[in-house]
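Note that one protein chain is taken out, while the other chains of the complex remain in position.
After this line comes chain A, so read on.
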Amino acid sequence: MARVVVDVMLKPEILDPQGKAVHGALPRLGFSGVTDVRQGKRFELEVETADEATLAQVEKMAETLLANTVIEDFVVRVEDAQ
């Protein structure tokens, strides 16, 4: 078994209200020095083998369903075996 991770982030030019809320909360909790926060989504897909064909499939899944490419970017990567 292998794990493929898909990270989805709102494109830089799209407002991220959730990230902004987290950013606003940090100084209230005494954490300083953070100039911006962006919040994304991480999908972990368990697959039989992370071969080329599978990764191509995952790319397809990401652009079809996991991400909305109008507003989001995504990155597909294989997670190192523990």
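Criterion: a contact is a pair of C-beta atoms (placed from the backbone, for glycine too) under 8 Å apart; a residue touches a chain by one contact, two chains touch by 3 or more; residues count from 1.
Note that in this section contacts and distances are computed from a predicted model.
Chemist: According to UniProt, what is the chain that's been left out of this complex called? Choose from "Cytochrome bd-I ubiquinol oxidase subunit 1", "2-oxoisovalerate ferredoxin oxidoreductase, subunit beta VorA", "5-oxoprolinase subunit C" or "Phosphoribosylformylglycinamidine synthase subunit PurQ".
Modeler: Listed in its UniProt record, the absent chain's protein name reads "Phosphoribosylformylglycinamidine synthase subunit PurQ".
Chemist: Which of A:M1, A:L29 or A:L65 touches the chain that is not shown?
Modeler: Per the contact definition at the top, the residue touching the missing chain is A:L65.
Chemist: Given the contact definition stated above, which residue among A:M1, A:L15 or A:L29 touches the chain not shown here?
Modeler: Touches the omitted chain: A:L15.
Chemist: May I ask you to list the residues on chain A that touch the chain which is not drawn?
Modeler: 10, 13-15, 17-18, 20-21, 65-66, 68, 70-71
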